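Shown here: the complex without one of its protein chains, the others still in place.
The block that comes next holds chain A.
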């Protein structure tokens, strides 16, 4: 990949907290203008990686560059960041909070207020502009913080677990906002433990487990690591056709489930028909990112992701 079109690049980032190695040699390459997801269970090292990339903390070893800057804080004026733990001054008005966040990134306060007013109005919060943050609901406060993250029109937006704590409607709104930002040429880098979000949004992903990158590449590339899955229902219980399906095929209800043999669908179909299977239904499904995640990071990591997801839903 050409280094000049990378918005974010990390090379062998390592981070120790005391004797604990939280991040172990993470390397990432985020193309400019893309949506890039960092997937992994809680405690995998996603947030620490993002904090190192942003320059909040320095790595123990390794290098990183942000929009061509080796010192991330030098790129602060063109970067937006929404941390996992949302933070706003409760007594500040929504408009001032947005203008303040813009000012931190070099946007003049007056311009920040003007843009903030527009953003609040366009996100249905126009009436709340002068009200203090403490009077907002959690979802509204999160929206205000997100608007503060984009008020200075950054070239790169880093979102740490942006969907956590949001209801389904707000999740949809956030997805729409991310897509809109990308359509304007902004690069989005976000971390999540919810595979569905990454699957819907991302072009490229990194799967991190126990501080290491287990996979880095396109979403399709991750899926293509697995063969397609065949779901077959037959009238005949047995017969010569059985030799056409793999020996490790699983019986799920009345269906046979197995990976598509390396020859592809045509030889399979031919063998089933000629073998007298009496096909009732046959579907060939592309494996989802979840299947790919299980294959790449392992069942344990996938279970952790599932638990975290359930907790998030329950919350």
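The rule is simple: a residue touches a chain if its C-beta (ideal position, glycine included) is under 8 Å from a C-beta of that chain, and two chains touch if they have at least 3 such contacts; residues count from 1.
Please note the rule applied: contacts and distances are computed from a predicted model.
K.L.:
Identify the UniProt protein name of the omitted chain, choosing among "ABC transporter permease", "Acyl-CoA dehydrogenase", "Potassium-transporting ATPase KdpC subunit" or "Cation:proton antiporter".
P.N.:
Per the UniProt record, that chain is "ABC transporter permease".
K.L.:
Among the options A:67, A:103 or A:188, which residue touches the chain absent from this view?
P.N.:
Touches the omitted chain: A:103.
K.L.:
Kindly state which of the options A:42, A:61 or A:135 is in contact with the chain not pictured.
P.N.:
A:61
K.L.:
Just one of A:73, A:121 or A:176 touches the chain that is missing; which is it?
P.N.:
A:73
K.L.:
Can you list where chain A touches the absent chain?
P.N.:
Per the touch rule, chain A residues meeting the hidden chain are 16-18, 51, 54-58, 60-61, 71, 73-74, 76, 79, 81, 83, 85-92, 100-101, 103-106, 109.
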